[in-house]
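Other chains of the complex are left out, but the ones given are in their true place.
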Amino acid sequence: MKAQVLHKYDPEMKADVWVTGEELPNPKIEKASDVIVKIGAAGVCRTDMGHENAGWIEEVGKDVTGFKKGDAVILHPKVSGTGGTCLDCRRGNDMHAEDPIFAGLNVKHGGYSELLQTSVRNLIKIPKVLGPIDVAPFSDAGLTAYRVVKKATRHLLPGENCVIIGAGGLGHIAIQCMKAMCAANIIVVEKAKAPLEHAMELGADHGVLIDGNEIEKVKELTKGKGAEAVIDFVGEKGSTPMGIKMTKATGTFYIVGYGEEIRVLAIDMIDQEKSIVGSLVGTWAELYELMELADKGLVKLSMKEYKLEEANKALHDLNDGKIKGRAVLVP
Amino acid sequence: MKAQVLHKYDPEMKADVWVTGEELPNPKIEKASDVIVKIGAAGVCRTDMGHENAGWIEEVGKDVTGFKKGDAVILHPKVSGTGGTCLDCRRGNDMHAEDPIFAGLNVKHGGYSELLQTSVRNLIKIPKVLGPIDVAPFSDAGLTAYRVVKKATRHLLPGENCVIIGAGGLGHIAIQCMKAMCAANIIVVEKAKAPLEHAMELGADHGVLIDGNEIEKVKELTKGKGAEAVIDFVGEKGSTPMGIKMTKATGTFYIVGYGEEIRVLAIDMIDQEKSIVGSLVGTWAELYELMELADKGLVKLSMKEYKLEEANKALHDLNDGKIKGRAVLVP
């Protein structure tokens, strides 16, 4: 099969570059629960070789039930090497399972290829009205946004506020999920005008530009108290102290983006009983839930298509800020 | 002041009738936390004398803080005679508090009058864009619908289903709350066509007419499994066995309407791990949350105005099925 093979990390582009069009042997069924998927779309991320994948089943292992050749599927990016038998898997907490295998990271290659070997435990059928191209980036970017929104909506009540810091790739999905899943006011905090305008179009109640007065503005919008939930998709350049200050007493600061050290006085956490909650990519069941949202038309992705052999072009465009939303490789 | 005073229960109309335009002495401040409210609107219910009230503050007791003459307020229908010091009050569970006082039921009169004595603990300020006439029936009918929807939305996930039995006075509010607070599919089950059409206009995903095949239809709409939540606003003429059958394994049947005996085999509850949850009017904090939903324009009431002295006409119209939504008395 044809595949993009990792060449080297290019420090100038801050990205990996690939040798295009390499011929690799086709992957094979090894375990009885293995599945070979023909890639239909693969989201492009700077530092891996394809973990946002969707396509059609090509072949299934002998113990696989419920899936057959031709089924359109999206692939959860992570799977436990235990085959789903460790305690975390058994409690539904599969993204913290033992012996994790992550497509495109700790296995030889991911979805920048024609075929991919995966486990039946990674698969979710794509709702009928959608195809692989519509959903591939949901499997990581979308799923990460969905999971943190789900956590926040479990406690956000009508009349409460949610601040979303960063309205880019993850943020624009989070706004849509938040709007679909609770009635809290959505306040988007952004450093750039274009994504802020996009956020308002997607249904945010208020947009706040980072201009030095952003904390005061959020306080004004929240009766001087801050927001019950603050979700930080940035995690650098001072977003974490800003976000913690925007959080109401007894509220929660969710941290998703990373880059900096979180620093906060213990007394400030205690006196106001604030919480800081780290949030990662979601579980298999949460990807299922996200597919249901997408199927209902409640969440849509912005993306740009490239042919598999244009992988390096996609990377360059990504680096040059030419892509709104997500780049996706198609066969 | 002028008031409608209870005359007798009329068995033919299944309602109380009133002597119109009686003169009663004005109510007075007794406790330091008492408040006198000038009634601006009172929802009409068949069996009481006004527990759905909103208006403007006329006078406050000497220890009242945060409210002043002229403030527009909605009144929670229930208050604890303990002044908010019993354990249920202290846990926020005020509608199960000790020594309950219910406007228009276990006190001399309610809101079918010019003035009403109440406690500061019953009051919530009405959001600025709304007035007493827009919100009065929220204080009981609306609050009951909101509370049960809130319970269900705490567990309903995208892709899951909620059946609402009865799309009348409470049901039409419930549909709007449900749509605002979660992404579950809403299936409305009704015996009459008009409210079913209204339900679809309000955003229900599916409408099912009660015609003998309603259980099969709900099963079809839920992949043969039933709904994760079923809310029964009817509670009579077989709605409870129907609703329990429409409930998925591990799902919950919420009962709000009453009239019949619930009967279910223990083995059916156990084998499928179903739950039956009784739900009543909500707490003060939940009425606050509902006002926030209304303020955002997410929930609207259908109602018809009558002058206070037309109370008996309102009752007759109610009895004759001439009122869509709620009748409201205004001064």
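Which chain is which? They are A and B, in the order written, and residues in each are numbered from 1.
In this section, a contact is a pair of C-beta atoms (placed from the backbone, for glycine too) under 8 Å apart; a residue touches a chain by one contact, two chains touch by 3 or more.
The structure displayed is predicted, hence computed values, not measured ones.
Undergrad: Copy number for the full complex, please, knowing 2 are shown in place.
TA: This complex, considered in full, is made up of 4 identical copies.
Following the convention adopted for this analysis, only the chains that are shown with their structure count from here on.
Undergrad: Need the CA-centroid distance for the pair subunit A / subunit B, whole Å please.
TA: 40
Undergrad: For the complex, give me every residue of subunit A touching subunit B.
TA: Within the complex, subunit A touches subunit B at residues 150, 154, 157-159, 180-183, 185, 288-293, 296, 298.
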